[in-house]
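All protein chains but one are shown at their positions in the complex.
The letters A and B name the chains in turn, as written, and every chain counts its residues from 1.
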Amino acid sequence: MSALLEVRDLVKTHRVAAGTVHAVSGVSLRLDAAETLALVGESGCGKSTVGRAILQLPPPDSGRVAFDGTELTTLSRRRMRALRPGLQMVLQDPRAALHPRRRVRGIVAEGLVNARRPKGETAATVDAVLTAVGLDPAQVADRRPEEFSGGQCQRIAIARALAVQPRLLVCDEPVASLDVSVQAQVINLLADLRAERGLAMLFISHDLAVVRTIADRVAVMYLGRVVETGPVAEVYARPRHPYTRALLDSSPVPDPDAPPLGPALSGEVPSPLDPPSGCRFRTRCPLAEARCAAEVPALAEVGAGHRSACHFAADL
Amino acid sequence: MTPAAPTVPATTAAAERPTRRRRHGRLLARLAHLVGVLVLVTLAATALVDLLPGSPAATILGPTATAEAIAELEAETGYDRPLPERYATWLGNALTGDLGSSVQSNRPVLEQILDRVPVTLELTVLALVMALAAAVPAALLAAHREGGPADRAATGLASGLLSVPVFVAGVLLIYAFAVVTGWFPVSGWSPLSDGLVDNLAFAFLPALALAIGEAPGFYRLLRGDLVHTLHQDFVRTAEVRGLPRRYVLLRHALRPSSFSLLTVAAMTFGRLLAGSVVVESLFALPGLGALALQAIPARDLPLIQGIVALVAVVYVVVNMVVDAAYAVLDPRVRAA
Partner (left out) sequence: MSTGTGTAVATPVAKRRPALWLALGWLGLVVLLALTADLLPLPAPDEPVGAPSLAPFAPDGPLLGTDPIGRSVASRLVHGARLSLLVGLSATLIAAVVGTALGLCAAYLRGAAERVIALVTDSLLAFPPLLVLLALAAVVRPGLTTLAVSLGLLFVPAFTRLSKALAVVEMGREYVLAARVLGASGPRMLTRELLPVCLAPVAAYAVVVLATIMVIEGSLSFLGVGIPPPAASWGSMIAGGKDFLFDAPYLIALPCLAIFATVFALNTAGDWFRGLTARGER
């Protein structure tokens, strides 16, 4: 069975005044239909860039992105636009993602209008998706985003994405800007919708706890590369990369006396302008040796569906 | 994607090398852009001839021209050649200093231009000096007490003067100071070599007419900059330490504000050079603008092309030099 989304060797850089930022340096992923893959890492590791590069906004510098068998990187603009309804995105800041001077009805209908759907069908779909996200169309449709809370705006954004019936939903830190009490509601909403519609999700987040509740598999990123990937429960219970261990350790747990999974990290995240040679994590890794500077570790199997990019994964 | 804090020491040396290379790359890109603009501008000047309906040579010589005369002129000037060829020839000649010969006088174009440049140059410099002499103190006074009577009066005056076209200012000045009071000559020119006082007598009103047009702009810019700088924290700190406002104004606020003023002044210099046509016509000054003006009814195409190309090139180069100097002088720009 071929995957819904296959990403191979994605590379994305961008120029800034001080040099070239190596945002993504060879990321490969795979997502099956109705599956949720979480992409986690600290700020600046490139996970948001991966999300946008998959949607070709902007297209990656190199690498392949195959969606449902179609190679996206070589498509013409028009052909890509035709495919867009299948790949939708929910962004981090819901207020910034909604046009401030338009009404909710117009905002949610935007994708349908672009696809030139008939008016009657559009109106019906708008009502349907608003209801699906827990909002009453009669109350909501003729208002402007400024009249709603952050959580409600995010629901509107989700409704907008759902209206065009996507098969893949890229969620880029969808709850990071929301109050903690609202986060759970939105996460549950996403889980319900996913189940109802058989959506595949690429869930980008830095919050490990949230990821545990919603993802099937997880890929951990560090400084533009994937360092570990596997089923969520497995990776969380038995992390096989020093960075994943440190990341999990830094996440607050209910039991303060529980022992840490590994030694604490030293140093700071290097600049993506000039990443370290070989394994990019070596400058902070307690296990680093000469080999780590010379040789980039490849993602290798360490268990069923569980892979790690560390020369010493077997020993962890 | 925010690059994080200090890099591990082993990588900083490597990070420095690309920066210098990049700056060179940017400089080259800027130079390429400059050359591109110059080419486009001089090409357009050459293409002017193509806008003439019919044969350029026939138009120049007029309806009484014989067929031989037309053919001769065409062969001489190459006006019948296609544009790329004409441009290449013109460019080749221009780079060796040959801008062709004027149709009216048969004198070399470059020579005629250089004859006239001193007048226009003197006029421009004088106008610039006058404008700055008026604008800088006025701006300092206005910024000293923002919103006060001096500020309101000066700003109001500036708004008014901004709306006075150069030829209106010139004509009114002539009326007031030459016709009615007779303090200055109405028109004409006395070269510097014939005496400074005479020269200034003839140059004063025209330069003033130009200055009236430029001073308000300088004033507004400097005042805005001064006020902005005065609102900054480091100035308030200085005042709290007990330094008098006047001292703070001159010593701390003027320097950063003067950068943008210098830039604008330098760019205005280039613009004045070109725009003094009106003043030279009104006051009958033998300058570059007047030369261009007299070339029009005579359809003196080589002359016009030469003047436009030369002035445009000077204009572009002045602007580019100012840009570069600004980047060097203002550390804030350099860090960007």
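Quick note on the criterion: a residue touches a chain if its C-beta (ideal position, glycine included) is under 8 Å from a C-beta of that chain, and two chains touch if they have at least 3 such contacts.
In this text, all values refer to a predicted model and were calculated from it rather than measured experimentally.
For the omitted chain, the shown partners it touches in the full complex are A, B. Within the complete assembly, B:316 is the residue of B:141, B:201, B:235 or B:316 that touches the hidden chain.
Contact between subunit B and the absent chain runs through residues 33, 36-38, 40-41, 44-45, 48-49, 51-52, 147, 151-152, 155, 159-160, 162-168, 171-172, 174-175, 179, 214, 216-221, 223-225, 227-228, 264, 268, 270-271, 273-275, 277-278, 281-282, 289, 292-293, 295-296, 299-301, 304-305, 307-308, 311-312, 315-316, 319. Interface with the hidden chain, as seen from subunit A, comprises residues 55, 57, 77, 81-82, 84-85, 87-89, 91, 93, 96-100, 110-111, 114-115, 157, 160, 164.
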